[in-house]
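Okay, so here's the structure we're looking at.
With one protein chain removed, the remaining protein chains of the complex are shown where they sit.
Here is chain A:
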Amino acid sequence: MNELVGTGRLVRLILRRDRVLMPLWVVWIAIIPIGYVASINGLFPTAAGRQTYADESAHNAGFVALYGRLFGSSLGELVAWRAGFIPVAIGLFTILTVIRHTRMEEETGRRELLGATVVGRYAGLAAAVLTTCVANLVLGALVALGLMSQDLPAAGSWALGLEFAAAGWMFAALAAVVAQLTASARSARSIAIVVLAATYVLRLAGDISAIGSGAVSWLSWLSPIGWVQRIRPYGGDRWWPLALAVGVTAVLVWVAVALSARRDVGSGLLASRPGPASAGAGLRSPLALAWRLHRGLLLGWAVGFALLGIVFGGVAKSVGDMAQDNQTFADIVARVGGTAGVIDSDLAGSIGILGLIAAAYAIQATLKLRDEETSGHAEPVLSTATGRLRWAAGHLLFTFLGPAVALLASGLAMGITYGSTAHDVGGQVPRLVAGAMAQLPAVWVLAAIAVLLFGTLPRLSPVGWGALAACLLLFLVGGAVRLDQWVMDISPYTHLPHLPGGEVTATPLVVLTAVAAALAVVGLAGLRRRDMPTP
């Protein structure tokens, strides 16, 4: 076991370096389900109330997409179901932690420094995985004890706690494998997060299919998140998925160890291949450079949006079917204009969500400018004949047109998938593409806020995310808590037409676009006047 010498010391090092961050996410995540107990108890104090809520929720495509499937109506089952997104959050923190203490250590060369002391070959990997797995176990135990303290059954509480822990273990092991593949921590993180997102999308697609036709319900079985939810805390407490998760974790850890045995410290298995010795004829302008820096992001977002479009378009028909079957909705259905109206309003809701997500892309693309200047990449470019505005313009092209490409992709995908279930591809594609594109003016306003901050108050650039968070909050809770209209009007999304199905007037679209243009112009004027930061 020479190869593990020093693991204990490295564990202590990790605990020291993460002494604030790790307890924070462990405790924060553990508190959430305990909070659900109180809120569900408050909303539905009686068993009958819970039953009605459960009956409606179990077939609501949006809820099932977000949280997973619901099979019972006990308080415990509702809590466990509402906590359905938590394994994703756990997976995210776990991945970031493991990669931070494995690949990042190697990339920065700190691993080499330690490697020269008495530290075994696998000690770093073992310490990172071990610490993270124990943190997940602690998280699970906190959840179990917390829920038991709320008078929920012990077996179910432990089942939910272990569900979370098991999800964490699998993603810790997955991150350990990915950390062996690439030489840069950044690519390792991206790969692991893409896998995490894929497991969520598979779970989502399988579960939605299960409440509808069931044709592709097996997709949930491809997803680790799907497996652990099969434990069904408080509703059967099945333990075998736990064994499956432990088995997968063990296999992945074994793979990670085997891979790490085959490579040198600092290198990745996916060797960074040598590239061209000289630039292609096209790489000669700030725009061409921006294309190189943004094309991966653009492709990722476009594919992601197309996938979301497929999912939203795919479920729209079953939403209509459900509305038809459900007596309680009958009068609402009639009011919005029959089943077609229900489907349109579902599609419009989906497009609204896409619009908000598209703004995240726009802000991310804008912040790339900030990233370029603080990392020192911008300085050599700006010391050539490239002026600041031309430099910024290359990136801003992606800020403003990137979301358009993503929304177009999702509109097309929705149109094709929904159109084919409704046997009307030719009719639906233009409607849904138009609906998706109509989100752009609001996306541009948020993008322009980010540009304004970048140009005038560069240190506050990340506050652009705050603007998006505010819009998201208004979108999610504004209707439910009946906020005053003027509060709702703060969000540019409030002013968009509800498409497909709603009425379109040009004024709000033109005004929003003009506001966006004005904000961006002020931002760029600020950029021309200010100092570039010292890298």
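Basically, a contact is a pair of C-beta atoms (placed from the backbone, for glycine too) under 8 Å apart; a residue touches a chain by one contact, two chains touch by 3 or more; residues count from 1.
Following the convention adopted for this analysis, contacts and distances are computed from a predicted model.
The unshown chain of the complex is recorded in UniProt as "Tetronasin ABC transporter ATP-binding protein", chosen from "Tetronasin ABC transporter ATP-binding protein", "Phenylalanine--tRNA ligase beta subunit", "Protocatechuate 3,4-dioxygenase alpha subunit" or "Ferredoxin".
Summary of contacts with the chain left out: across A:L283, A:L460, A:L473 or A:V510, the touching residue is A:L283.
In the complete complex, the hidden chain is touched by one of A:R230, A:R263, A:H377 or A:H495, namely A:H377. Contact with the undisplayed chain is limited, among A:P23, A:G214, A:G247 or A:G387, to A:G387.
The chain not displayed touches chain A at residues 183-184, 186, 272, 274-280, 283-286, 288-289, 292-293, 296, 375-377, 379-387, 531-532, 534-535.
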